[in-house]
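Every protein chain except one is present and positioned as in the full complex.
The block that comes next holds subunit A.
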């Protein structure tokens, strides 16, 4: 397998100004345009530079522990009725696919001569990953986190501080991820000369969606080859959870050109997309502009952003990366909602059959796979092979899951 995770490949690209069809683009204050142009230029130069690609490849291998395994989950498969192959991104350093993105952007930050990174975080996973990369690269790090989330995820706040980051609780608006993103944007506008905004997903203004996608697309490049090696063919379907959508794009990208491989993104359906409590921007939202790009957004009749809800903090966001909006409109990928209860049932099933505690985010991909498998089997007339992106590990979710299942001992 190639160690060059950024080697040029075929696959969808935005136009020169960052549009995926009618989605994407740059809906930002003029003050940020120069920084976005600088980033775009640095990024284009870097991916054409073999020394950058070699450095990134070495970091992924020696520091992050990739390629991650593609593991055949036999007991889970037997319950589901499909041959399920898990892409074990949960085994990466820091416990999720996100390390690929932060290492890439931190390398780029150094290349641009900037000394400070800022990030937004919901559950704290991207904040921890950013703080990790900042420590490794000796960058100042400030993480914006909604005040509500700092209370829900106190352990991750401590983790970031241990790694040397400053965590700023955000008290504006709904005091969650979207407000943390607003605050990070404001910081960036004011400090753009020395600061890189290390966005945590394939969303935001151009070039972030395509750039982040490219930093994580090694997931799919690896999985495709691993599946060929293991099964002698391509999978019938590839599944992933979709919040902002970086893990899903990361695994989809390598398969977009394979017409027989179905792509499924599972959104956080919360209490159900027919209720007001969900985070399914594509299946339950409408086209609009949020955080720098045109995409699907949860919004009211006046275009005010609605609050999202999901049991998974990492999917609890009222927008989605613009490339997903475009893959949805083109019909190349399918997007379906998964409720909190369905996700938690799949969470428990993987724990009990495979001894793997998944992130609740990734449990949405597992739950969608459970529903998909019999339909696909009926359509194909045989047992389907499905690659699932197990994008993160569930250690961070033990408290939430313990609460959900009622298995925590009462306060002593």
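The rule is short, and it goes like this: a contact is a pair of C-beta atoms (placed from the backbone, for glycine too) under 8 Å apart; a residue touches a chain by one contact, two chains touch by 3 or more; residues count from 1.
In this section, contacts and distances are computed from a predicted model.
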Quiz item: Looking at UniProt, which of "Glucose/mannose transport system permease protein", "Tryptophan synthase alpha chain", "Choline dehydrogenase-like flavoprotein" or "Thioredoxin peroxidase" names the chain we cannot see?
Solution: "Tryptophan synthase alpha chain"
Quiz item: Looking at the whole complex, which of A:30, A:62 or A:409 touches the chain that is not displayed?
Solution: A:30
Quiz item: Quick one: which of A:159, A:291, A:309 or A:364 touches the chain that's been left out?
Solution: A:291
Exercise. Extract the touching residues of subunit A with respect to the undisplayed chain.
Key: 17, 25-35, 172-173, 178-179, 182, 185-186, 189-193, 288-292, 297, 299, 301-305
